[in-house]
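For this depiction, one protein chain was excluded, whereas all remaining protein chains were kept in their positions.
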Amino acid sequence: MKLRLTVNGEPREIGEVGADESLLTVLRDSLGLTGTKNACEQGECGSCSVYLDGGLVCSCLVPAGQAEGADVGTVEGLAGYRDLDPVQEAFAQAGAIQCGFCTPGLVMAVHDLLRRVPDPSDGQIREALAGNLCRCTGYQKIISAVRLAAGRVNGHHGY
Amino acid sequence: MHFLQPTSWDEALEARAELPGGLPVAGGTDVMVDLNFRRCHPAALIDLGRVPGLGEVSADGGWLRIGAAATYEHLMTALRHDFPALALAARTVGSPQIRHRGTIGGNLGTASPAGDAHPPLLAAGADVEVASQSGIRRIAIADFFTGPKRNAMAPDELISAVHVPRASGPQQFAKVGTRNAMVIAVCSLALALHPDRRRVGTGIGSAGPVPLAAAEAERFLEGVLGEDGLWERPRPLGEAVRGRFADLVASAARPVDDVRGSAAYRVHALRVLAGRVLDWTWADYLAAGPRHEAPAGRGVAG
Partner (left out) sequence: MVTTVTERARGGVGESVVRVDAVAKATGTFEYASDLRAEPMLWGAVLRSPHPHALIRHIDVSAAAALPGVRAVLLAADVPGKRTFGLNFDDQPVLAEGIVRYHGEPVALVAAETPAIAHEATKLITVGWEPLAAVTDMEDALRPGAPQLHDFGNVLRHVHIIHGDPDSAEADVWVDGYYETGMQDQAALGPEAGLAIPAPDGGIELFVASQWLHVDREQIAPCLNLPADKVRITLAGIGGAFGAREDIHMQIHACLLALRTGRPVKMSFGREESFLGHVHRHPSRIWLRHGATRDGRLVTVDARLLFDGGAYTSSSPAVLGNAGTFAAGPYEVPNVRIEGTLVFTNNPPCGAMRGFGAPQVCFAHEAQMDKLAAALHVDPVELRLRHALRTGSVLPTGQVLTGAAPVRELIERCVRAPMPSLQPARGRDQLDYPGTTGNVTRGEGIRVGIGYAVGFKNTAFSEGFDDAATARVTLSRGADGVVAEIRTAAVEMGQGLTTVLTQIARTELGVGQVVLRTADTSMGNAGSTSASRQSMMAGGAVQMACHQIRDRLAERARGRFTGNGQPLPDPVELRDGALVAGGEWVADVTDLLDEPAAETAVYHHRPTTGFDDAGQGDIHVTFTFAAHRAVVEVDTELGIARVLQVVAAIDAGKVLNPLGFEGQIEGGTAQGLGFALMEELLTENGVVRNPSFTDYLIPTFLDMPPVLTEAVEEPDPGVPYGLKGIGEAPTISSTAAVVAALRDATGRELNRAPVTPDDLAGLRPPRPTAGPPPVPDVPGQWPVAYYHQQVSTQQQLM
């Protein structure tokens, strides 16, 4: 089937997509946007997190056809015209990145959290990010990155 | 494989009738796992995401109508007052990403004994409304689950909504897992007091081939509350009642050993949880009498 959708603000059209494919494989294999990662393909790790019509989802669990006409946001589009989104900058500066495989999904999840809850408590951070697994960091520096970003973002997100 | 996107409920029913091998999908959080792992090859996917109004939650007198496509994210907040057990259960499902997409209709369609929505539906005495081109019917939740991942629907039917009486008394839901988040329940328990009907409802998850009600425990507690006039003039229940109730809940379970837990642990955990959720619901009832809202997620000194 054909697929037309908007990705990071740009209209994209894909000529042939299998009905059994997911939004994740469309992004990675059809559109070459490999920033979004595949680590479990069953929604257990959050590495594939993207925005779908303004809500944070696991793209591995979205049937490709459901993205027809949708507005999708990925890590590649987060910074817009800037070099880095404040969340990305905070991750880098706080030492919240090691192997980095979980980083795109987490950056999206943190971006989503901060636009809804500009000054989250420790509990709110942990519950909001509980769907994103990280094997390298033990999570502590990621929480530091969230606080660092929260202090800078002032509740405004350009996305 | 086809991908069908009906834009009305009638179109959806038509697609369902014409393609018996078609798989309905809403949030995709169950269906896509099987597809990603190539465990199934349906003739088509029937996307319910464009059917207007399928996710609405509305009240009709003493009843709630929960649209099949209502997401856990929505239910967490929308049901705090009218169906607290399901609001609590919704918060335990997966992750924020999953809760944004997963639906109550999907839970019922998959009919897993571990489905988090099922115990609250049992405890509340819900009806599942299913539709086909031939019409609409309601299936009592107690009759809905026919086996592990099997339900009482016909091949040409879709779930349209769940009907449940609005809470008239305190409700609780508790789910045990081996870690603190993102777990498929090792076991779970819902308890609802229905003072308007002088009834007690329970639901047990992940401790049998299907979600189960602890019928003997329900009758026992109803007997105690009814005979001693405790619905009207509530007072503390005492250790003997608590213990008996807990034992009866535990004995209703039919668990097996599996990778997530042992049968012995499931029975033990249910006994512990039963005593606790009874403590909490009864404490709420003592404090406020009938039609009390159990605040979701806050500890109450008991």
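Letters A and B name the chains as they come in the text, with residue numbers starting at 1 for each one.
Convention: a residue touches a chain if its C-beta (ideal position, glycine included) is under 8 Å from a C-beta of that chain, and two chains touch if they have at least 3 such contacts.
Only a predicted model underlies this, so the values are computations on that prediction, with no experimental measurement involved.
Considering the full assembly, B:272 is the residue among B:17, B:142, B:272 or B:286 that touches the omitted chain. Screening B:12, B:31, B:176 or B:249 for touch with the missing chain picks out B:176. Within the complete assembly, residues 18, 28, 32-42, 44-45, 47, 74-76, 78-79, 83-84, 88-89, 91-104, 107, 123, 125-127, 129-130, 132-143 of chain A touch the chain that is not shown. In the full complex, chain B touches the hidden chain at residues 37-38, 88, 91-92, 172-184, 186, 259-262, 264-265, 268-269, 272-273, 276, 280, 297-302.
One rule holds in what follows: only the chains that are shown with their structure count from here on.
Residues 1, 18-20, 22, 41-44, 46, 49, 55-58, 60-66, 68, 109, 112, 127-128, 130-132 of chain A are the ones touching chain B in the complex.
Those residues of chain B that touch chain A in the shared complex are 1-3, 5, 25, 27-29, 31-33, 35-37, 41, 44-45, 47, 49, 94-98, 100-101, 181-182.
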